[in-house]
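Of the protein chains in this complex, one is absent; all others appear in place.
What follows is chain A.
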Amino acid sequence: MTHALEVSGLSVKTRSGQGILHDVSYAIAPGEVLALVGESGSGKTTAGLAALGHFRRGLAAAGGRVLLRPRDGEPVDVLTLTPQEQRKLRGSAAAYIPQDPALSLNPALRVGKQIAEVLETHGFAGSIDDRVGEVLAEVGLPSDTRYRRRYPHQLSGGQQQRVGIAMAFACRPSVVVLDEPTTGLDVMTQTLVLSTVRELTAEHGVAALYITHDLAVVAEIADRVAVMYRGDLVETGPAEQVLRRPEHAYTRRLLDAVPDLDAPGGDVTPAGKTVLAAKNLTVSYGQNRVLRGVDVSVSRGECLMLLGESGSGKTTLSQCLAGLSPGFTGTVALDGVTLAGSTRQRSDDERRRVQYVFQSPFSSLNPRRSIAKSIEVPLTRLTTLSRAQRRERVAEMLDRVRLGREVANRLPEQLSGGERQRAAIARALVTTPDVLVCDEVTSALDVSVQATIVDLLGELRRELGMAMLFVTHNIALAREVADRIAVLRGGEIVELGDVDTVLTRPSHPYTRELLTNTPRL
């Protein structure tokens, strides 16, 4: 079988000579989906973009060939073409679907026009109007004029991504490169997008390169898998083989990190005394009611998973509890004592007892302050410890979160995402809180890093005996972290119960839908 894309011996270096890719080879047949898997910084995006002959600023190819076979023609080595010739191929013979559809669509152009533009640019033979309708229908979107006259902001994230896919498939390319196209989407939309991609590639004989860090997604979509680690392809093979019988140690490590929904139930912490309880919590922004009378509580030593997709109000709820979002009605009580809405009105001790870890470790630490200084802030503010005592506590805490004392004087930019999140967790735990609210703490991290953070939180919870509210959109983590699950939807809790009960006998249709759509290995 002739391959639609054949990359052989590709090496990429920075202009200062640092190697990014070392001798990478892969090939994709028409109608096949090859998943390129690896963590952040492994070079998977660089390897994918090379298929289009594109290198990000500061990078250049240092050897190898990228043979691309257009639908009707001879294979060409993309790397030897002039920029003009490369541009002609991109969008017509090889297309790219970026990670964030909201950023890649032009907000000022109607979606129909945007798809038509691709066809016009590449001199599509035939009726452009008909083709736009056809390709919209192919990705499962309405193709009527009213829909085509919409602007990107009038579409949901999933629809935007499908418009992106429509644009990529418009010129009937022979190769498409998809760069984590479902990362920002909730599981239901993800399933839809994945099946759209599957159908389109199979039906039109398109070779697809699917770049992702999530092995569970790979299991859903890929025919073959290539695993990248620090610029090297360490393992390639049929999906079934790589996922079931991995040969390389790194692949096994990646697989171990994937949270398993079907794992046997662990020991569930028996419910103790209620520490933090919210009653009838309601939040409205103008006409928009974000929370509609939510009751939720956590007991000593227990972990409650608050599950919901974006827009469900889960972040608002957790911020109300932590005192970061004061404009709510209803009550938040700590050990039966009602708390003020804003942290500024709470007492030092109340502030100390409820701590919050932010979603993105890239934004939650002051980039200009050393890690130790950042962790020291709550101690300075909330305790009367002396300077030497504070230093000692910070160092102790750094050990506890497995960062080590040597990072104390580093700046956040000198740490990786996972290390930064550990530092943020250390800051929240340094004052030994009774309740820890974790808001999507793993969503900005790779799956492999996510596993270590989740493990760490579990261990610390047992060591320190605190209650934890784990806010997430990812039900797959349930077995790993939670004792109980509360499912939040449209500002209301639609299901609440033990992990076992919710996962095996969900009572609400929404929970059932979540469970069926969550990708598994």
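Operating definition for what follows: a residue touches a chain if its C-beta (ideal position, glycine included) is under 8 Å from a C-beta of that chain, and two chains touch if they have at least 3 such contacts; residues count from 1.
Following the convention adopted for this analysis, contacts and distances are computed from a predicted model.
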- Query: UniProt protein name for the omitted subunit, picking from "protein-glutamate methylesterase", "Xanthine dehydrogenase family protein subunit M", "ABC transporter permease" or "NADH:ubiquinone oxidoreductase 30kDa subunit domain-containing protein"?
  - Reply: "ABC transporter permease"
- Task: Consider the whole complex, including the chain that is not shown, and state which of A:T14, A:T121, A:S143 or A:S310 touches that chain.
- Result: A:T14
- Message: Going by the contact rule already stated, which one of A:Q114, A:T191, A:S364 or A:T518 would touch the omitted chain in the full complex?
- Response: A:S364
- Note on the structure: Among A:G19, A:G41, A:G311 or A:G330, contact with the omitted chain is made only by A:G41
- Query: Which listed residue (A:G112, A:G341, A:G417 or A:G491) would be found touching the missing chain in the intact complex?
  - Reply: A:G417
- Message: Need a quick check: the contact residues on chain A for the chain that isn't drawn.
- Response: 14-16, 18, 20, 40-42, 45-46, 56-59, 322-324, 343-344, 346, 348, 351, 356, 358-360, 362-369, 374, 377-378, 381-382, 411, 413, 417, 427, 444
